[in-house]
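Input: one structure, supplied below.
A single protein chain has been removed from this complex, and every other one stays in its place.
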Amino acid sequence: MLISSLILGSLHAMVPITMTATGEILSERAGLVNIGLEGILLISAFTAVVGAEAYGPLAGLLVGLLTGAFIGLIHGIIAIYFRGDQTISGVGINVLGAGLVAFGLVWQWGQAGFHQVPRAVRVPAISTPWGPLSPMVIVALVLAVLTWYLMNRTNLGLKLRAVGENPAAADAAGVSVEKVRLFGAVFAGALAGLAGAFLSIDWLATITKNLSAGRGFIALATVVFSGLNPLLAIVGGLIFGFFNSLALVASTSRELTRVIPYQFLQMLPYVVTLLVVAGVIGRVRFPRASGQPYRRE
Amino acid sequence: MPNRSAPRQGAAMGAPGPAAGPAKQDRLQMLGITKVYPDGTRALDNVDLIVRRGEVHGLLGENGAGKSTLMKILSGILPLTAGRILLDGREIHLRSTTDALAYGIGMVHQHFSLVPDFTALENVVLGRGGNLSAPAYAEARQRMQRLMDETGLRVPLDTPVEELPVGTQQRIEILKTLDRASDILILDEPTAVLTPQETDRLFDVLRRLAREGTTIILITHKLREVLAITDRVTVLRGGRLVGTRDTAGATAADLARMMVGSERMDISVQRETVAAAEPVLRVENLRVLGDDGNPVVKDVSFEVRAGEIFGIAGVTGNGQSELVEALTGLRAISGGTAYLRGQPVNGKGPRQLYAMGLAHVPEDRHRHGMVAQMTVMENTILGVHHDKRFRRGVPGTLHWGKVRRYARDIVQRFDVVTAGVNAAMRSLSGGNQQKLVVGRELSKAPTLVVAGQPTRGLDVAAAQAIRDLLVGIRNQGQGVLLVSADLDEVMSLSDRIGVMYEGEILAVLSRDEFDRERIGLLMGGVRDESVAG
Amino acid sequence: MSQLPAEPAARPKQKAAGAGHMLRGALASLVQVVLAAGIGLAIGAIMMNATGYDWKEAYHALWIGSFGDRWGLFDTLADATPLILTGLTFGLCFRAGYFNIGAQGQMIIGALVAVAVGSSLGGVPTLVAVPLVVLAAGIAGAIWSMPAALLKVTRGVHEVISTIMFNWIAIYLSGYLVFNVMNDPRSAERTVRVAENVRMSALLPGADATSALFISVFIAVFFYWLLYHSPWGYEMRVAGFSHDALRYAGANPMWAVNVTFLLAGLASGIAGATQIIGRPPTYALYGDLSNLGNFGFDGIAVALIGRSHPLGTILAAVFFGALSTGARMMQIIAGVPLDMIRVVHGVVIVALAAPELWSILRRSISRRVASRTAPAASGPAAGKGAQQ
Partner (left out) sequence: QGSLAIVFDVGGRGDLSFNDMGALGGDRAQRELGVTVREVESATTADFLPNLRALARTRQYDLIAGIGFLLQDAMAQVAAEFPNQKFAIMDGLVEGLPNVMSVSFADHEGSALMGALAATTALELGADTVGIVLGIEIPILLRFEIGYRAGVKWAVDRWNEMHGTNESVKVLHVYTGAFDDPARGKTAAEAMLGQGAVVIYQVAGATGLGVFEAVEEFARAQGKEVGPPFAIGVDSAQDYIAPGFIPVSMMKRIDTGVFTAISRALDGTFEGGATLLTLAEGGVSASTLEDNIEMMNAAIEAGTLTEAERDELLAGIQRAREAVPASAWEALYTLDHLIRTGEFVVPQALDAETAEFYREILQ
């Protein structure tokens, strides 16, 4: 009972982190960094609810995805065509998200701070012997694998990596640096958007003004954790999800909390992530042109 | 003023060369090309370039003359501000590299345009094929095999290119470009990183390609090469056309005059006889490990005396870089000892070595020698920034006024062309960046100057200026350790030459023993004995 | 060869680029910030209009609340005080090439230590006690930033991951300490208050700014001196561009990493202290850390908008302070909810990200002008030396 809830809990907690990290990995491979993931998660979580209430859960997921893609597009345009500062733009998206959603909640439903997603428009779960499982768990895994495939086994993947390593070379080889990077930006936004939709109309069935609660930053850390490999983003997401659940399970034990204060138990996911990175993963090489705008002339 | 009204084909340019046969029509015409960069730099002003089918056409000019710019326009990388491009008499519009490649125009860039962590094969496949389909490695491999057979250029296809020597990378560039486009082949300073032998081999290939109908445009600063391979040359100066002429019948002096408008040219230096004195640098059984932990410098011994230039010749990648890094405190010495004026170098960092009288002109100026994003002024104190000279009364405060004066002085003395000492280092041309670096190092009043590839990629005048400076140092009685892949340079400057091959110094020759052939063979690992035997 | 010109192409020599150079750069940045702010405010106005608020009244209130009277001004400065410091944390590391987002955690640790030290210094003269608290908090912040630096140096752990993790660890650690070790028995939602003699009082009665402002500004000026007027800061800046060049210059990049992180942590640690001893009325740390707000993260935006320059950071922090204090009067006078103001805030920051917007605009305008007067515009050939 406890074990199965622990496993299912970890799987669900993995989804937003792995999915968001997967998109961002592809984008960073192309040299584009977006630290506005937190904001995208939140805004898409919000729009997904609006979409789902109007046209059902599938539409909700789609709206979330498109919202993310749109924000990614704006970020991409600023970073690529206006050669803007990617970091500032990302920070702006985060601040914007916090305001927009809090304001939107009141505006849309006349209720401050939160809104419950009606059961009928939530993403239906798959029932398993251990409990309900969101189909998005599978989607997240499949997306990570597909992204890995895209990056490592296709021409587009070659282009993406080239654009991140040496945009001038890619340009000389007839690759449109701008378009490829823009694709990366939109892709990262879209996946974060889908993850946001998962938060609101699937996993938590609610939208609050801070629903993302730092997961965008954890995803960013997972990008680093993974060494820009989407398959390792699954591992990162699972480690984080598992220890997060484990910490809360452990916190319910009086026997344990008497020995180790629960605050220290709840540090677990962060400490374990650090230990894994320091002990196993180590140095991560980022694309050489990461974060730098490309100018031809 | 360059004479633009003069006809540029043959007639007015002296005797028609062998290439100017009537059968050859104009393959490519670039007419009235003007290029203004977004920052307002007018890099090209109404330049015409006419290239015939099957010729090897040289493009000459000083650093910053606009050669690369013109060719980037032709290869679709840069949009032109004004002008027309005609291919076989028909106007074409090049909006991107893809357009140019479609017309069969390909370019081998001055700065490598390979993705460093890709293999040769991946670099070749890059940019081709449908986005979602798998890269067509098998076909690419076949094409490359065929190309390698045809050209005789051999490269490993499955090693990340960053792990390959620069010469090999250059060959990959050429093969990659030939694979994409073989009608018009542009090469921007392809020989800057090649050994004489490699260059010769490349030229054989180019000649054969030209015979088979490929039109080749070659940019180089080496006049010997221009004379050796091109049919005609076009010279640019300051963004304007100086003229086009047949190569046959021209001398190096003629070309140099066209380029710089004066006679300064060939590599001869004013060397005074300096009484050879005690060594300033003594290297004894030095061993150094490479990045991968394998020995790359193996029991090397030599000495550099005061008042001499000791040249190290060798194909790039035979341990010269590591040797220099070890001697300048940038890399650990794993065995043996080096003495700078009698004091051991081992275990000392750059700062201590500077204090002992070392100056270092690094071979990769972009990586080590300067900070492109910082100003010229800030770059002039790189490495000497702790000097008391630049301090203020307040403890630890830099006196920028003094630094500015110092920088202006260096800029002036070493003839660095810059908009000012507050200009970003990056905005200087390669030659001027190098002059600043050399100027900075020589201003340290060193007893030993270690110079790696000091004139790589520089135009004739800039290279000459640097060579003069090095010889000046020698003439003042200081020692110079010169590492260069440019054999002509090493031979003209050095008092003695050590030839390095696979981490060893195969032979040390003194001036009267210098012989291109022999050194070239040594660079290829062929010892005297084996020739004799 | 007869037609070849005789004289060599003219080589214009360098013209002295004076101190105006830097000033012009700063001015250009300022213009960009003002324009971006303009865009953000305009979009905010459109949104307020669409949702039924009076944007004119709102912006009038924004002005009143931030600079309009002396209280507004001093509250703005109070809000700017910690932002200057957390902005310095990010900015310094950014200059040196690192992406340190650990200001929040370092600030928390600084605040904890400020409470611990500040509450035990009763009776010590203020002039001794306050510097002691500030120093202790700064050192604590610096120490807290060290694991990230050391992990980077020894294990190659990217600072993004370690600083994010250490932020969370700091949050949970503080939760434990505030509640179980340092809590005020009579008001257990927060720690004990620091001793009277280390509490800084308001510079202007009725407003919040205290002498903590001077501490912030002092640190900023110190960082400025360090970065731009000392050989060590010079090395940090070189490190930001190229470790190879730094090694060539005789300095140790590992050293640069550590010192940069230490100083950065110092600033945020002190930011924590300013919120404890320099911000009335509580002079204690709340268990939910609510008096530390989000200053650590806001510092990232502050630094970037200040172009990672210490003095620019001061201006940017004041700008942010003005937005947050202005928000107060926007709520009170115009009834605009705080969240709307956050939206405006976000739009301003996003707009600030794209300085090229302006140069692109300018260029397209000048190109249109140029094409109208095309032939006349082509001046003499620009060769060497004319690149700037």
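Here the chain labels run A, B and C in written order, and each chain numbers its own residues starting at 1.
The rule is short, and it goes like this: contacts are C-beta pairs under 8 Å (C-beta built on N, C-alpha and C of every residue); 3 or more make two chains touch, one makes a residue touch a chain.
As the structure is a prediction and not an experimental result, all values here were calculated from the model.
Every shown chain that the unseen chain touches in the whole complex is listed here: A, C.
Within the whole complex, the absent chain has one touching residue among A:A213, A:L231 or A:V271, and that is A:A213.
Of C:A58, C:L292 or C:I305, it is C:L292 that touches the chain left out of the display. Considering the full assembly, A:N244 is the residue among A:T147, A:N244 or A:T273 that touches the omitted chain. Interface with the hidden chain, as seen from chain C, comprises residues 65, 71, 75, 78-79, 171-172, 175, 179-180, 183, 185, 187-189, 206-208, 275, 279-282, 286-288, 290-294, 324-325, 327-329, 331-332, 335, 337-339. Contact between chain A and the unshown chain involves residues 1-6, 8-9, 13, 102, 105-106, 109-114, 116, 125, 127, 131-132, 199, 203-206, 208-211, 213, 215, 244-245, 248-249, 251-252, 254, 262-263, 266.
Convention: only the chains that are shown with their structure count from here on.
Chain centres here are Cα averages; for chain B and chain C they lie 43 Å apart. Taking each chain's centre as the average of its CA atoms, chain A and chain C sit 27 Å apart.
Those residues of chain C whose C-beta lies close enough to touch chain A in the complex are 51, 99, 101, 151, 155-158, 160-162, 164-166, 168-169, 172-173, 175-176, 180, 297, 300-301, 304-305, 337-357, 360. By the touch criterion given at the top, residues 1-3, 6, 12-14, 34, 38-43, 45, 62-65, 237-240, 242-243, 245, 254, 257-258, 260-262, 329-330, 349-352, 354, 360, 362, 367-374, 378, 381-383, 385-386, 390, 396-398, 400, 408, 411, 416-423, 427-429, 432 of chain B touch chain C in their complex. Residues of chain B that touch chain A in their complex: 37-38, 75, 77-78, 96-98, 101, 107, 109, 111-118, 122-123, 125-135, 176, 180.
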